[in-house]
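Quick one: this structure, given as structure tokens, is what I'll be asking you about.
As you look at this complex, bear in mind that one protein chain is not there, while each of the others sits in place.
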Amino acid sequence: MDKGRLIARINWPGTTVLVFGGLAWEAAVRSGLLEYEYLPAPSAIALGWGELAKEGILGSDIAHTLISVAIGWAAAMVLGIPLGFLLGLSATARRYCLASIEVLRPMPGVAFAPVGLLLFGFSLKTEMVVTILPVLWPVLVNTMGGITGIHQRLYDVGRTFRLSRKDTILSIILPAAMPPIVVGARISLGLALVLAVVAEMVGNPEGLGYGIVREQQALQPDRMFAYIVTVGFIGIVLNAGMLAVAEALLPTSRQLRGEP
Amino acid sequence: MEVGFFFWPYNRALVENLADRADRCGYDMIGIADTRKEAVCVGFKGGMVAQKSKLSRSLAGLIAGVVCIAAEFTAPVTAAKLTPVRAAYIPVVSWLPAWVAKEKGIFEANGLDVTLSVTQNLSVLPATLGRQFDFAPSTPPDLIKAVLAGIDVVAVAGQGIETKDNPSTHLIVRKDSAITGMQDLKGKVIAAPTLGAIIHVSVLHGLKKNGIDPNSIRAVEVPFPNMPDQLKAGNVDAVEALEPFAGQLLAAGNRSLGDPLLSVSDEVLYTFWISESKWATDNHAVIEAWIASLNQAKQFMDANPEEARAILAKYTKLPEAVVQKIPFVTYRFSLDPRDFAVWVNVLKDLGQITRSVDENSLVVKLK
Partner (left out) sequence: MRYTRAWQQYLKLSVAALPPARGLLPLVVLLGAWQLLQSGKSPYFPPPSDWWNGLMLLSKSGRLYPALSATTITLLLGLVLAAAVGTGVGLFIGVFPRLSRAIGPLLEFLRAIPPPAIIPVAILFLGYDERMKLTVVVLAAIWPILLNTSSAAERVHPLLLDVARSFRLSAVDRMRLIILPSVVPAILLGIRVALPVTIVVTLLVEILTSIEGIGALMIGAQRNFQSSQVYGLLVLIGLFGLLVNNIFAVFEAILLRRWPPKIQSENF
């Protein structure tokens, strides 16, 4: 691939906006417009980030949070997709479960932090207790919605070809439901990151969330913001990664890009 | 010539594996010796002992044996009698003696092998005792509420007290504020670190003492580092701060309305250690060793303040300039149940607890 195409693929307008925003922030802090002890300039944040990277704690913190995210998300997928299938395919199951799901959905994961701490102390498992329930719902609801949303005509096609149950599931249901499932997985991934960070801020003192709290208490706002920025970047990377996987699996990218 | 020493406690088989590995790494003379507690494998490489002769091996073995026996004699107590203890701490100056005791080997000298873990949040700790921790930090309101809720914890060793001569918490207002004392706080917004915590409880008590209804103020939770900005921006009228944040706020020109803890009493119990009741009953010796270590650590701190500050910097990770100015808290490591009775009355008076609790049940009986 030649350099021209590579340059064309970079999002120039987007990058410009980001850079411009950063410069505006820097100017605001330096000119005294934004004078807060707790809001450092981007240059200070960059320096703080460099310090953290050099000391090596940034690397281990990122690793810890990523492991937490991976386990929580994987558990949600392993639990959510089969349950979503069950609920999607069986109207009876839906009748007996939907209301309960709606009751459980608004519960903030952070409310389970003390329970997790009680059972597992300061460990990764506590983060799991906080992460699992909220992360489960997008996958489950989207899978269920994806299956119930399959157009009747597709089932008719399956019947015309006299497909067996297994073939129906493999050739008709699965491909048709894939886009919403993938979107659900994408939302869950972002949510898993948020919850892992929250769990680390109020529960298990390890990882990026704890880094934020620790640097805040140690009166180092530039390092604290460096952690926040890191979390933001990891979110972008995870999201982009998921989108790339989705495009590789199913080239109907337009449907996936914007849906919830 | 290079010498490799490989120490390994208790397991000779492992040492022999190490010996094989040393052999493969090119160490020539390899000797193994072990006693009941320690095993030593010694390897020499290069120089005049380049040949793997039988004589050189025996020589290495002899040296290993000598090292082993020497090791056993120089530290017989530590090898045999260290009790593992897990303690939590909060990275605030109040808990400095524990860090000093660990860094200077005082715990080990008293027979304790202490692992310290950091945490930011006091209120979750009672649940972790007996599972993850043996000792945890606490304050009187925290302990009283936990015991009343049925959690089986007890105070085992003192830590900090607040006295008139050495106040460490302050109720701070802006220097141009119209507020001159607690009586002016009616209807104002006060920033507290945590709403149920000891500082806020004492502020509420102080308000009541000055004739103000505690419900007339609006309290918000602000982490200490955010307090200067919030005060400056006028979002809050007063902040409750402890060191080093209080020192910074005062240095920036803000005014102190006084130490809220002293409204409870001129000399009041502030921080202490708690443990699970059952563990405490079974482990009096450990608790006594803990208290002795803390006392010795305090003596060290009095004699070597500079080194103590270095340890403070290491554990709180605060900037150097801030660490230099933090005043040390007044420490007292013994506990008196009557100090708790004061707090029980304060909490009852504020309506934060509905039942009473016998203060003697709050403190472990060591005698």
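Should a chain be cited, it is by its letter among A and B, assigned in written order, with residues numbered from 1 in that chain.
Assume a residue touches a chain if its C-beta (ideal position, glycine included) is under 8 Å from a C-beta of that chain, and two chains touch if they have at least 3 such contacts.
Everything quoted here is computed from the prediction, not taken from an experiment.
*Asks:* Using the touch definition from the top, which of B:Thr83, B:Ser123 or B:Thr330 touches the missing chain?
*Replies:* Spelled out, the listed residue whose C-beta touches the missing chain is B:Ser123.
*Asks:* In the complete assembly, which of A:Cys97, A:Leu124 or A:Leu163 touches the absent chain?
*Replies:* A:Cys97
*Asks:* In the full complex, which residues of chain A touch the absent chain?
*Replies:* Residues of chain A in contact with the hidden chain: 11, 13-18, 21, 36, 38-39, 94-111, 114-115, 118, 134, 137, 150-151, 153-154, 176, 190, 193-195, 197-198, 201-202, 209, 212, 216, 224, 228, 231-236, 238-239, 252, 254-255, 257-260.
*Asks:* Need a quick check: the contact residues on chain B for the chain that isn't drawn.
*Replies:* Against the missing chain, chain B presents residues 123, 126-127, 145-146, 148-151, 189, 191, 194-196, 219-223, 226, 229-230, 233, 235-236, 352.
The working rule: only the chains that are shown with their structure count from here on.
*Asks:* Between chain A and chain B, tell me the centre distance in angstrom, where each centre is the average of that chain's C-alpha atoms.
*Replies:* Spacing between the chain centres: roughly 36 Å.
*Asks:* Quick check on the complex: what are the chain B residues that touch chain A?
*Replies:* 91, 117-121, 124, 127-128, 131-132, 223-226, 228-229, 244, 248, 316-319, 322
*Asks:* What part of chain A is in contact with chain B in the complex they form?
*Replies:* Those in contact with chain B are residues 36-38, 113-114, 117-118, 121-122, 202-203, 205, 210, 213-214, 216-221.
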